[in-house]
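The next block holds one structure in the form of C-alpha cells; read it before the comments.
Just one protein chain is left out here, and the rest sit where they should.
Naming follows writing order (A, B and C), and every chain is counted from residue 1.
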Amino acid sequence: MSDYSAVKAALRRQHIETPSWAFGNSGTRFKVFEQEGVPRDAYEKIADAATVHRFTGVAPSVAVHIPWDRVDDYSGLAKHAEDLGVRLGAVNPNVFQEDEYRLGSVCNPDPAVRKKAVAHLLECVDIMDAIGSRDLSVWLADGLNYPGQDSIADRQARLEEALAAVYERLGENQRMLLEYKFFEPAFYATDVPDWGTSYAHCVELGDKAQVLVDTGHHAPGTNIEFIVAFLLRKHRLGGFHFNSRFYADDDLMVGAADPYQLFRIMVEIVLGGGLDSASGVAFMLDQCHNIEPKIPALIRSVQNVQEATAKALLVDVDALRSAQRDGDVLGANGVLTDAFATDVRPLLAELREEMGLDPDPIAAYRRSGYAERIVAERVGGAAAGWGA
Amino acid sequence: MSDYSAVKAALRRQHIETPSWAFGNSGTRFKVFEQEGVPRDAYEKIADAATVHRFTGVAPSVAVHIPWDRVDDYSGLAKHAEDLGVRLGAVNPNVFQEDEYRLGSVCNPDPAVRKKAVAHLLECVDIMDAIGSRDLSVWLADGLNYPGQDSIADRQARLEEALAAVYERLGENQRMLLEYKFFEPAFYATDVPDWGTSYAHCVELGDKAQVLVDTGHHAPGTNIEFIVAFLLRKHRLGGFHFNSRFYADDDLMVGAADPYQLFRIMVEIVLGGGLDSASGVAFMLDQCHNIEPKIPALIRSVQNVQEATAKALLVDVDALRSAQRDGDVLGANGVLTDAFATDVRPLLAELREEMGLDPDPIAAYRRSGYAERIVAERVGGAAAGWGA
Amino acid sequence: MSDYSAVKAALRRQHIETPSWAFGNSGTRFKVFEQEGVPRDAYEKIADAATVHRFTGVAPSVAVHIPWDRVDDYSGLAKHAEDLGVRLGAVNPNVFQEDEYRLGSVCNPDPAVRKKAVAHLLECVDIMDAIGSRDLSVWLADGLNYPGQDSIADRQARLEEALAAVYERLGENQRMLLEYKFFEPAFYATDVPDWGTSYAHCVELGDKAQVLVDTGHHAPGTNIEFIVAFLLRKHRLGGFHFNSRFYADDDLMVGAADPYQLFRIMVEIVLGGGLDSASGVAFMLDQCHNIEPKIPALIRSVQNVQEATAKALLVDVDALRSAQRDGDVLGANGVLTDAFATDVRPLLAELREEMGLDPDPIAAYRRSGYAERIVAERVGGAAAGWGA
Partner (left out) sequence: MSDYSAVKAALRRQHIETPSWAFGNSGTRFKVFEQEGVPRDAYEKIADAATVHRFTGVAPSVAVHIPWDRVDDYSGLAKHAEDLGVRLGAVNPNVFQEDEYRLGSVCNPDPAVRKKAVAHLLECVDIMDAIGSRDLSVWLADGLNYPGQDSIADRQARLEEALAAVYERLGENQRMLLEYKFFEPAFYATDVPDWGTSYAHCVELGDKAQVLVDTGHHAPGTNIEFIVAFLLRKHRLGGFHFNSRFYADDDLMVGAADPYQLFRIMVEIVLGGGLDSASGVAFMLDQCHNIEPKIPALIRSVQNVQEATAKALLVDVDALRSAQRDGDVLGANGVLTDAFATDVRPLLAELREEMGLDPDPIAAYRRSGYAERIVAERVGGAAAGWGA
C-alpha cells in the first residue's frame, strides 16, 4: 500500500468514456421527466462531456450514438470535440427505433429489414473512419416477445451473416464490440442474451471482435467478475458499459447499487492486466439519469469508477496469492476486504491536485456556473432524448 | 369431471374486464411501435372493448384510466359504453406522468405535490360516482432510485395519510384496490413493493380496502398462488391485474409465459370461493401489446383466463382432498396435473355456442372485418398511447 | 396432427436414461428423510431402474455414479443390468465428497488434490471401457464461497489442463459431457457456472466434448430453450440432465414446475433434429425424490418427458414457419400453444399398448407388488443415499 505513486500513475492512465446520450433526457416507459438545460444537439452534448472531463481529468472521450448524434459533417463534429479538449470515442449504431424494426433488425425474418440494418451498421463504420474511432459498439435489441414468434436458430444464422458482413468492413485498427443483454426490450428471448453467445460469435469472427460487458445486462445473481476474468484471460474483453442496477437494466450511476461488486470487477481487471493500454479494455459509461441532474451524475460516476479502481490497485497481491496458495479462505478474503475498506477519497483528492484539478470535482462544477449557464442558454429547440 | 354443466355455468358467470389502455399504442422505453387503426380517444377504446366482448361474451366491462380517458361528460361515456353492450369498470388514477411527480406523488417530500396527487385520486372517486363504478384501482409509481434519496419511513407515513383521505371519500358500495409492484419505474425502493405492504395498509384502512394482485409485479420466483390463497382466506383479495412475464413487468398476454402458473392461481380461486360473486374478486386484464395486434391479443387473453379457469374447475376436489389427507404427494399432485393436461378447448367451444357465440372468437373477429374497418376509419388525429 | 404414426415412431425411438442415485435416499442440507425399500447397493438400484423401464418401455439405460456405485466387477454389473433388460449408461464421476475437495477438485490450489481428482476422472473412463459406456458426465462442484478466496483465472487454467488430460484419454466412441451449474455448493463463484464456459472449453477440447444441460442449473429467468437451440445448431448439445425447479437446483420431477418450458425445450429439440439418433443428444434424468416415493416419481418423470415430446411433435411446423415468415406474432405463437393445449395422454396410452405395455404405467407398477416386495426384502444393511 505504500506504493501510492504507482497507484496514482495507473489512475492517471485510466480513461473513462462518457456517453453522449446520457446528457439528454431519458426515462422509463412510464414517463420521461424533462430537465432544464439539457443539450439540443450533438454539439451541446459534447460540450457537456467536455465539462465532465474538465473537472475529472480522466474522461477525455465521448461515445456517439447514431442517428441520435447524426450531423452533416462528422469531421466537423470531431473538430468541435477537439476544440473543447475531448475526442469522439465509440460509435453506437441504433437499429431499434424505426418502425421496420418491430420484429428485429439483423435477425428480422424480412430480408429487406435485415439489409437496412446492416447498411446502417456499415454506415457507422464510415462514421468511424471519418472521426477516427476505434470501436463499433453493437447492441441489438433483437429478440422475441412470444414463444414460437420466430425461429431462434434461424435468427442466429441471420445474426452470424450480418456480423460477418460488418466485421469484413472494419479497418485495420477498428474493432467490433458485441454487447449482450439478458432481456428488454424483448421479453421472451433475446438474440444475444449472454456473454456466451457474444463470445461464440466473436471467436468465429476473428480477433477484432470482442465482447462488451454492460454491467446491467445480466440475470439476477450473475457473477460478473467471473465473466470479466474469463474474457480477459481469453483476450476477448473489449470493454465495459458501466452502470448499476438493483433489479433489471436500471441504468443507475455505476457503483450506486453495489460498490463492492464494482470493486471486485476492478480487482479482476487489475489482476488480469486490463488496465494496461495494450489490453484494449475500454471503460465506458452507459447510464440514464432519469431524476437526477445529468452532468454531476456523470462526474460522480467517473469518480465511482476511480474509487473502485483505486481500491483494486491497493490490493496486496502478494499477500492475496500467498493466502490463496495456502488455502487460507479468511485470509485471502481479508486481503480483498481490507483494500475495499480503505478510504481512497484522500488519495484521489491528492491525485486531482497533482493533475491541476479541484480535489472535489462536483463542488467545483457547482461553483463554475456551468449549470446555470446552460439553463439560461439552451432555450428553444427540442431537448435531446432517447430517439432525438 | 362429468359435471360439465356446473363448469359451464361457472364459466358463464366469470367476467373479465378489459383495460382501455391496452387498445392504444404501448412499448418499452426504447420504442413505441405504432399500429394502424388504434383508437384516438376513450370512445374508440370502448368500441374496441365492446368488440372483445362481442366475440367472447365474458368481457362486459372496461376499465378506464384517468387522465388518458378524460372526457367532459363521464355519464355520456358510460352511456356510450352501454349503447355498445358494455359498461365502464374500475377507475385507474394516474399520478406518475406529470413533471411534478418526478420524486413521487402521495409520498413526495413536497406537500404541494402530495396535495395535488390526493386531489386527483379524489377526482377519480367523483368519476366513479358519475359512471357507477365500484373499484378505484390505485397503483402508485412512487419510490426511490437511490439509497438515501428520501426517508422510507416518512414516505410510509405520507402514504398512510393519503390513503386514509381517499378511503374516507369512498361511497357505500365503492372499494379501493391497492396494487403493489416489486420495481419499475423506481429502481431502488418502491413505496408499495409487495402484497405485505398493501395488505398492512388495507387492514388499517378497513373492509373497503382490498389488495390488487398484478401477476407481473413480483420478485423472481414468488409463489403467486400462495398470496392469492392467503388473501382470499382473509377476505382481502380485491382482484387481479392479469398479464404474464418472463423477466420483469413484461405485460405480455396472460397465460403466455406460464400457463401452469395461471392454472394454479385459478385453482386457489376455485378452492377459495373466489368465483362466487360474493367474493368480490375482480378479474381484470392489464397488458401491453407492443408488437402484436391489440384486439385479437385481448381476445386471446380472455380465452387464456377461461381455459385456466375451466381446467381449475375440472380439478377433482374430493380426490385432491383425500390424497392430501393421506399425505400422498404424487397422488395429490397428479389430481392437479390431470386437470391441467385436459384439453378444454372443446368444452369452451361448446359453451360459446350455447351462448350464441362463434366457437372460435379470433377467427370470428378476423372474419368480421372490424380490423380493416378501424384501419380505414381511424385516420387523422393522434393515436392513443400511454400518456395520450 | 394426422401423422400419428410418425409421432409414435419418434416417441418409440426416444430413450430416457434414469440415474441410479435417484433410487436412493436424498434430501436437503436440513434433513434426509429415509424411505423404506430403497436400494442398498448398485445392484438393487439397477433392479429399480429396470422396473421403471419395464413399465415405461423407453428407459432402457441407467447412469451410474462413482463411487456411489463402485463395485469390484464392473462387467459383472453390466451383465446384471442386461439380465434385467437394461444397460449401463453414462458414468458420473464424483469429485466433491471427500475431505480433500473442500476447496475444489481439478481447480484446487493444491496440485496433489488436482492430481487425485484427475486420477478419479480417468478411473471413470476405465469403467466406461469396462461397461461399454459412451458418455462421461462431468459435473464439478468446484468454486469459491468468498471473494478473493482463490484466483478465478488460475482456476480456469487448472480446469483447462485437467479437462485436456481426461479428453486425451477418451476412446474413439466416447464423449465428455461438461455440465455447468449456476451455483451450489459454491456460493460466490462457480468454475463452470454457465453454458458459455462449458461451450468455450468444449470447443477448445474437440468434437468429443459436448455441453450437458441440467435444466435446474440456471440463473432465474434464463431462457433454456435458447441455449438448447444454440448448442444444437453448433453440434455441441451432448444431452440433458432433466429435472425441474421453482427456485434453485430443486431437483424436482421434470415437468413438475413448468411443463410449458419443458415443451418449449422439446420443440427446439424436434425442430433442431435433436431426436435423430445421429444428433447424439442424451436424455437423462437427474432428480431427487426427497419426500415422494422414488420409483413412481421416476415413472412419472419419464411420462412427463414423453408428453412434452409428443406435444412438440404435434407442432404444425409448416404453419409455424409460414406465420414466422409473415411476421404473424399471434399466429406463430398460436401454433405452439395449440400443440401444447392438446391432451396427448390418449396418444401415449395407445402407443404403450402397441408396445405391449400397460397404458397407465404408474397404476401397473402399483398393481405389480414391486413396492411391497422391496420393502419386505430390503431389510438390514444401509440404504443407499448421496454419499453411500
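One rule holds for everything that comes next: contacts are C-beta pairs under 8 Å (C-beta built on N, C-alpha and C of every residue); 3 or more make two chains touch, one makes a residue touch a chain.
These figures come from a predicted structure and were not determined experimentally.
Of the listed residues C:177, C:252 or C:323, the one in contact with the hidden chain in the full complex is C:252. Among B:96, B:139, B:195 or B:386, only B:195 touches the chain that is left out of the view.
Taking the complete complex into account, B:272 is the one of B:272, B:296 or B:361 that touches the chain left out. Within the complete assembly, residues 102-103, 109-110, 145-154, 156-157, 182-183, 188-190, 193-197, 199-200, 203, 218-223, 225-226, 229-230, 232-234, 260, 264, 267-268, 271-272, 320-321, 323-325, 327, 329-330, 332-337 of subunit B touch the chain that is not shown. Residue-level contact of subunit C with the missing chain is found at 26-31, 33-34, 96-97, 99, 101-103, 141, 145-147, 182-185, 187-188, 220, 245-248, 250, 252-253, 256-257, 290-292, 386-387. Considering the complete assembly, subunit A touches the hidden chain via residues 220-221, 223, 246-247, 256, 258-261, 291-293, 296-297, 300, 307, 329-330, 333-334, 337, 340-345, 362.
Rule of thumb we're sticking to: only the chains that are shown with their structure count from here on.
Within subunit C, residues 220-221, 223, 260, 329-330, 333-334, 337 each touch two or more of the remaining chains.
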